[in-house]
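Remarks on the structure that follows.
All protein chains of the complex are present and in place, except for one that has been dropped.
== subunit A ==
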Amino acid sequence: MMQPSGPCPECGSSQIVEDSLYSQTQFVCEDCGAVVSEGLLTTTLSEEKHLNEVKFSRLPTEKQPGRGHIQGLQRIRSLCRILRFSSNIEESSEVLFKKAYYHPAFLSTHTEKKEALAGCCVLVACRQNDWPITMGTISYLLQANGEVMHKVYTELIQKLHLETPPTDLTQLIESHCNSFNLSPSSCPDLFSEDTTRLAKRASELLELADETWLVTGRQPVPILTAVTYMSWLSLRPVVSRLNISLINFCKIAKVPVPAPASKRLIELQDVLCKLGQGLPWLRGVKLDRKSVAKYTEDILKHRGILLRQAMRKYEEEWENEQKCSSVSLSDSEEDVQGPPLKKTKLDEPSEGAASGDQDKGVSSNTSGHKGKEVVLNSEKKKSQCPSLFLPPCLQNPHPRREREVVAELDVFGDEEILDSEIDMYIRTPEEVQALCQAQAKLTKSS
């Protein structure tokens, strides 16, 4: 092995290091970088056998980031610039992306997933910095597949053990309203609206929707669109605006219409109609979904009182119905003089209840498979009045086809299995032959 010969001729330093390269070793001065001496460029076969091979991965040179990494960082930067995020969010997204990109779960995946990973890192950084943004916005800007984004986001949170606080919808409403193009320059004066007023009215409607179970468990964007439309109608409830449907409103504002938005709008209008009936100056006025926009401002002003009033009135009506039904039941019992009815399972308290029972959910479960059950105390449950405002899937449950009630097998797992029980799962030789013939005929004909 070669030894360095003396100090560096350029600066006189004695800090000489050996720099290993593929084919030629060099002695280099650490202080000034001058090459003090070089090894042989060509070697004999016997010398090569004793040379140490240096792998690229062991070289002291800093590895450059790969193409996917660079593209991902570029994507993050352009997203942050389009959405005008602060430098904090951009930096934390880049750091997170670097960490995630080289994680084994994401390193050898499809390009599509790596593209979505950049968007997911931006989303996580926004959430951690309390910046309101939806996954739909980011996947729309990246032109990414929504399902891929969802999968990558879930995996990212799981693998890197990240904590992301959920986005509050009240923070989202302002940015959502700003995305609606309703300035006087882009649409007729009759349809234009100030976004600050729109956002304020929309956030009040959103709070009302949240209190009446229209928001929990649902996709946020359709609700925000429905609430924005309702707010736009109610700020200037003139005939020309009232005649514009949700779809046309979104066309005017140049915003895509999410599919469930029309259903959310109907639910919101029904809630406003229920509450509007409590306003004294609307007694006798026929409130329907079209006309309720005119009175939305009044309803929102007094929504606290109206909610309490509506629920109290509903409870009183329900209690009266319960009393009437129990009186009629006791009359019929006296006539028949039979044994008293014993109900161990839940039944609906009355057929006249307008909104769905919370009991319905439980009774539908018990009609199916019977697993490990615990005896219900039904009397106490019956006395609870169902709420006027329930999640819509409880108010209007989907008609489910009745499951076959399978008899519970009293087994302990290690019983003897009879041959006769197994024979029904095996074809006889004649059946096998017939099947082969049929298959042969089918293949011939095709």
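Keep this in mind: contacts are C-beta pairs under 8 Å (C-beta built on N, C-alpha and C of every residue); 3 or more make two chains touch, one makes a residue touch a chain; residues count from 1.
Note that contacts and distances are computed from a predicted model.
Within the choices "TATA box-binding protein-like 1", "EF-hand domain-containing protein", "Translation initiation factor eIF2B subunit epsilon" or "AP-1 complex subunit gamma", the name that UniProt assigns to the complex's undisplayed chain is "TATA box-binding protein-like 1". Shown as candidates are A:Phe27, A:Trp213, A:Tyr229 or A:Tyr314; the residue that touches the absent chain is A:Trp213. Of the candidate positions A:Cys11, A:Ile305 or A:Cys393, contact with the hidden chain is made by A:Cys393. Contact with the omitted chain, checked across A:Thr134, A:Ser203 or A:Thr296, is made by A:Thr134. Seen across the whole complex, the unshown chain contacts subunit A at 134-136, 150, 153-154, 157, 163, 165-166, 168, 213, 216-220, 358-359, 361-362, 365-366, 368-377, 380-381, 384, 387, 390-391, 393-394, 406, 408-409, 411-415, 417, 419, 421-427, 432, 435-436.
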